[in-house]
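My structure is below; once you've seen it, I'll send some questions.
One protein chain omitted, others in place.
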Amino acid sequence: MRFNVSCELEYNLNSAATFLFALKCIQTGGQNVLEEYVFTEPEVHMEEFHIESGMNRFSRIETFYQGTLSVSYRALVDVSYRIDSAQDLSTGGSGELTPEAIPFLFPSRYCQSDRIRQQANAMFGHLRTPYEIASVVSDWIFENIAYVSGSSGETSSAVDTMETRQGVCRDFAHLGIAFCRALDVPARYATVYAYQLNPPDFHACFEVLIGGWWYIFDPTRLAPLNGLIRIATGRDAADAAVCTIFGDPVLTRSEVFCGLADSGFYPVTRDSLMENQQVIALL
Amino acid sequence: MRFNVSCELEYNLNSAATFLFALKCIQTGGQNVLEEYVFTEPEVHMEEFHIESGMNRFSRIETFYQGTLSVSYRALVDVSYRIDSAQDLSTGGSGELTPEAIPFLFPSRYCQSDRIRQQANAMFGHLRTPYEIASVVSDWIFENIAYVSGSSGETSSAVDTMETRQGVCRDFAHLGIAFCRALDVPARYATVYAYQLNPPDFHACFEVLIGGWWYIFDPTRLAPLNGLIRIATGRDAADAAVCTIFGDPVLTRSEVFCGLADSGFYPVTRDSLMENQQVIALL
Amino acid sequence: MRFNVSCELEYNLNSAATFLFALKCIQTGGQNVLEEYVFTEPEVHMEEFHIESGMNRFSRIETFYQGTLSVSYRALVDVSYRIDSAQDLSTGGSGELTPEAIPFLFPSRYCQSDRIRQQANAMFGHLRTPYEIASVVSDWIFENIAYVSGSSGETSSAVDTMETRQGVCRDFAHLGIAFCRALDVPARYATVYAYQLNPPDFHACFEVLIGGWWYIFDPTRLAPLNGLIRIATGRDAADAAVCTIFGDPVLTRSEVFCGLADSGFYPVTRDSLMENQQVIALL
Partner (left out) sequence: MRFNVSCELEYNLNSAATFLFALKCIQTGGQNVLEEYVFTEPEVHMEEFHIESGMNRFSRIETFYQGTLSVSYRALVDVSYRIDSAQDLSTGGSGELTPEAIPFLFPSRYCQSDRIRQQANAMFGHLRTPYEIASVVSDWIFENIAYVSGSSGETSSAVDTMETRQGVCRDFAHLGIAFCRALDVPARYATVYAYQLNPPDFHACFEVLIGGWWYIFDPTRLAPLNGLIRIATGRDAADAAVCTIFGDPVLTRSEVFCGLADSGFYPVTRDSLMENQQVIALL
């Protein structure tokens, strides 16, 4: 599918600062950025680089003035998905210990899988395949954690979310990752643009490695799984934040848009009751 | 029923210290201490006093020497219980806001009911009466928290136990209290001698106020509910520790005994499957 | 000194709820409530009782309607203080283990003295007398914790405040208490009306037991120490909250006033540089 995405962020600056943006869609085997524009107001120097084998694209801006900085991005992106039926994934044991998997088995800042291992075993230890684990965990989060805007902050982690039982997409994804890793299922964090997300915003999901593919799970169920455009991938939001700021600027405005540049979109969503459940991997 | 209880504690002393012991059985409307002996080796001055309206009996010892302190206690105690059937308690809403109840509705050091309110509501919010809440909470703890000696420490709290899913009697009681208070059910901590506890040791349970009586629940299910002799009552283990030490002595030996001084003991235990479940309040 | 105090609180009610108010000034040996009025709008039944030997006065209101509840209180109160010079308190070791002191040596919900014992020893372990400890702790908090309205919440504790380094009067008092108890100095929490507090609001301080008197310390330094009128006393804010709500009402308005009904007020404040520092105990 082809999508138009855009965003505009505005910051208030008081003193010298450095911004590290991850706004741009990344180029992958299955995701192709056809056109892309980035503007700043005022015009400032922007330096781009990749880390972690191209899975993140950072734009660095240094500012030395007081006032306002506005950053706008828009792009036209082709996205391919792998669609499987759940039955086809219902084989294989957990613990895919390939080099690709290993960094995503370790606990990370916001996904303290080491601290929730006992809970994970008590709640999900009876499940056998990575797909079962990921889908039951995702359903459990959807059913038991309340989506409440503003209920969590930058330092909120999976352990906190289990305590407060509320959060936003970032927290839902962190909790899914923490449970999966606690059960030795490799899991990572994806920051995305999301078609049909309402209100439009950046979105976050988690991906689980099954048989060599990273299948995507969205415990918020707020957007179709086949309308996601990848911005950044990482162990958790520490790696894949849309903007990391060194200094004291304050975000004053944020607008995000994701529209269809194609026709014939048939949403694939998760419904725990559905037979022939479809599962999506972003390529 | 009549019980013989005794204990002997030995400490290694390096510098001046103050001990606050709560070893002695308290005198209540239904618990009568018939005989009681306390010895120390070497002989030291021991000062006794009560706080919180006689619900705790403290013995204070100050030491100024290096070496060993041994404290022995034995007593013959008559205990009365109120036994009700669960059906009789299955009425009444939560929130018994009497003066007696109020201190036991607030969060305390090891029972952070304010922090687990959302979890409590998600897990037990559908239950209606205080008895239902207390018994389902107690059964849930028995089924989901592993009893592992040495798995927790002095600073372990209900929030920690939910995370690690393991603990000892102190932790089981704290978690029961935290969940009950989070649902507005007054709950308190009891330190007891326990008949048929194996291996013999001090024991801890929680009590819930229902219709003016404090019914006792033991989520460890390690001892009969009608073989408990009360030592101390409090909001949590901070109030009702067997020994609080100011200084650096180290416990080197602990022996506890609880025997029947009567005949005809028929254990009352909790079994979540049993019809006509009996419920016990220590008088 | 004689003060006029008043407050008016307004709540929005959606369903049945129970309020436990601690708004009224308590009667003590040195504090005398001369006149007192309480109104509710609409008129509802209010039941009053005391707990913990008269140190807290609770007013309980149960509501069964939807709409608004407004509670107003005003009183004319005489307050006496004991004023000592700091030198006179600079004797005596820590660890006043009297029955009155003991509950205030234990860790409590928001004052986890057991968890910050090592920090307390590293930072303040060289100090010798209870007065030195309390005053250096209070000064350290004033200098190192930022007073930021809205920076903390109902579940914030002393351990959290050490982490975030910011809070409000409640957090400042909790941290002072936690450090003192960690060093075996009995410390408790006081909710007060405060003359010359700007903007007017309820206020919280901590009190330390030295030689049989509870001296008051205000690490916020926001109000004179001799303009405080006691509302409630407890181990921490769990015991001494102005209002504890069982149910879902939301506070929509709060106005507090404290004025002088006398002449000749000479503020006593703490200034760590001042010689002949004066210390105050509310009687």
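Chains: A, B and C, in written order; residue numbering restarts at 1 for each.
Throughout what follows, a residue touches a chain if its C-beta (ideal position, glycine included) is under 8 Å from a C-beta of that chain, and two chains touch if they have at least 3 such contacts.
Remember, it's a predicted structure, so these values are computed and weren't measured experimentally.
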### Query
Can you list the shown chains that the hidden chain touches?
A, C
### Query
Which of these touches the unseen chain: A:18, A:80 or A:252?
A:18
### Task
Sort through C:166, C:220 or C:277 and give me the one touching the missing partner chain.
C:166
### Task
Check each of A:24, A:115 or A:203 against the chain that is not shown and name the one that touches it.
A:115
## Note on the structure
Contacts from chain A to the absent chain lie at residues 18, 20, 49-52, 58, 60, 95, 97, 99, 102-103, 105-109, 112, 114-115, 154-155, 184, 238-239, 244, 246
### Positions on chain C where the hidden chain makes contact
115-116, 118-119, 121-122, 144, 146, 159, 162-166
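Please note the rule applied: only the chains that are shown with their structure count from here on.
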### Task
Answer with line, ring, star, complete or other to describe the graph linking chains that touch.
line
### Message
Averaging over Cα atoms per chain, report the distance between chain A and chain B in Å.
### Response
47
### Query
Counting in whole Å, what is the centre-to-centre distance of chain B and chain C, each centre being its mean C-alpha position?
31
### chain B: positions in contact with at least two other chains
115
